[in-house]
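Every protein chain but one is kept in place in this view of the complex.
Coming up: chain A.
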Amino acid sequence: MTAPTGTPGSPGTKAPPSVPAVRVPGRRGTELALLVLAVLLSVYGYCAVGLARSDAVPPGAAGYGAGLGVLALLAHVAVRLRAPYADPLLLPIGVLLNGLGLVLIYRLDLETPHDEAAPTQLVWSTIGVALFIVFVMLLRDHRVLQRYAYLSVAAALALMILPGFFPAVNGARIWIRIGEFSIQPGEFAKVLLAIFFASYLAANGHALTYTGRRIWGLQLPTMRVFAPILAIWLLSVGVLILETDLGTSLLFFGLFVVMLYVATGRASWIAIGLLLAAAGAFVVASFEPHVHGRVEIWLHPFASIAAGDGPGQLAQSLFAFAAGGMLGTGLGMGHSILIGFAAKSDFILATAGEELGLVGLTAIYLLYALLVERGLRGGLELREPFGRLLATGLASIVALQVFVIAGGVTGLIPLTGMAMPFLAQGGSSVVTNWVIVAILVRISDSARRALPAAGPGAGR
């Protein structure tokens, strides 16, 4: 995750004499090789589940492999055509995590024969990859997004307010449900909000940093500049709190603080942010029973057992992680389905922890870390502020989301309902994450395409 501090990482800057210095290797071959590996690993996992459960390769293995392979190939072709200089790791990581998620959901489907989620997830993954291709093909320059900053924020707010008119599901009003079809608009809103923040901060970062008064050693910006963005942020978090979507409000909060810090370089923002967060968390936890309950469960995960009500979800999740131990029980051999209704969504990581063990879980964490690091690196290599901020924002979304959900299910922090990027069941989430990867691919392409002209060390 840390960026190296030496010379720019691209070997293109040290090209051999026989090759013209302006030529940057696209690394598309590397990407293809990694994609093949990602698809093979996923198919291997799929077969491992079948072999563990019924001593036979599951009948859908070939179809699953072919489907995932075709999706990966189409995405690869799109990248080859429109983003030849893009970071070669982004797409394979997306494919591997998505493929692994499908394996885990398929594996959990075996325990709930009347409630199969894997086929739906495959459809959503296809839509996600299709959207990835559309973005890579049509979005020729990420800076175009800057133009739609205010449209983005309007759409984001609309998407967030909309679920308030729909009935709550499991205590949170975060769903729009039309018949069988349900989406979670908050997922899309986070990308739109990142675009808005990036755009606004890129335009006003300087004013935020250097104008305004100093109070108690803190440089405060003028309200004229600060008010709009603060209002947007407060509005979105307020709506989420009303809808009791804790995870997403935490995510938006973190996203806002990180982007503000990166844009202004003022550590005071972090201090103010943490102060506000602590105050907000305290107020919400005391008034909102849903939140208060979550904190209680986090502090005493086994209280329900002592009370005679049996283990709760968090306790079951911890049991699952413990059962996995170092090396895991093997795919298909665990009992994480005991977690109950959210086993395929919020708690999917517990299945990974139980069946793949600490080793497999670490690998998954590192895949996310690599995705985040590559996203941040895209921001570092770029020289215009909007792209830098957008890349940082999108990478932070992934990092924060992984931390909040993984920390929640392993008992590190109170549990908030959120979807593990790519792994968890949930169409909105998969689609959104593919869009994030698409934008990061576009940004990394722009960054590396610009490198030779800029020369080594430029902009650093």
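Definition applied: a contact is a pair of C-beta atoms (placed from the backbone, for glycine too) under 8 Å apart; a residue touches a chain by one contact, two chains touch by 3 or more; residues count from 1.
The working rule: contacts and distances are computed from a predicted model.
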Candidate names "Penicillin-binding protein 2", "Spore coat protein", "Lasso peptide biosynthesis PqqD family chaperone" or "Branched-chain amino acid ABC transporter permease"; UniProt protein name, chain not shown: "Penicillin-binding protein 2"
Of A:V39, A:L91, A:I348 or A:A406, the one touching the omitted chain in the full complex: A:A406
Touch criterion as defined above, residue of A:G101, A:P185, A:G324 or A:G427 at the omitted chain: A:G324
Residues belonging to chain A that touch the chain removed from view: 1-3, 5, 258, 261-263, 265, 302, 305, 310-311, 315, 318-319, 321-326, 329-330, 335, 338, 353, 357-358, 361-362, 365, 369, 372-373, 376, 379-380, 385, 388-389, 392, 395-396, 399-400, 402-403, 406-407, 410-412, 459-460
